[in-house]
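A single protein chain has been omitted; all remaining protein chains appear in their positions.
Then we have chain A:
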């Protein structure tokens, strides 16, 4: 997911690095270019992110559904190790209604996947997402893309699958590596609130 502003500074580097390892890659924007980017009928900006995501998945459903088993949504500041994604997905059936990512628990009872960390929909999950908007079962009730998509997944009975490794460690990360690798000293708190840091060893 990108836009005209970031093509040169960010998306170009994605195209030259990890995107080469996808079976297929599409760059979603509001403007069509030779990059190449797909023009979706949306405006840029964080408020329009969920609309962009909806239009992107509708576009893929219409034009590219049979070209893949799994559909990864990533932002233009996400880095993906595709081999490891393949490995994680290898035990799941793309014909089942599943989606994977970094699961957050608030707001939606079955949880939802962090947008920043990237998430993957199975082919069946993609069909159901589009169906949800076709039938009105899913709506644009919020701007918050990841949470709202999570709600639609729940409505359409798409299950969150576990993306953690054999040792229970997370494989999708909403922050850069140093956030998880550098141990920070606990900051002094005014009251006795336990501060639990994510990730690390």
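Definition applied: a contact is a pair of C-beta atoms (placed from the backbone, for glycine too) under 8 Å apart; a residue touches a chain by one contact, two chains touch by 3 or more; residues count from 1.
Note that in this section contacts and distances are computed from a predicted model.
J.: Looking at UniProt, which of "C1GALT1-specific chaperone 1", "xyloglucan 6-xylosyltransferase", "Exosome complex component RRP41" or "AP complex subunit sigma" names the chain we cannot see?
T.: Listed in its UniProt record, the absent chain's protein name reads "C1GALT1-specific chaperone 1".
J.: Out of A:32, A:83, A:134 or A:162, which touches the unshown chain?
T.: Candidates A:32, A:83, A:134 or A:162; residue touching the omitted chain: A:83.
J.: Which chain A residues would touch the chain omitted from the figure, given the whole complex?
T.: 16, 81-84, 86-87, 177-178, 181-182
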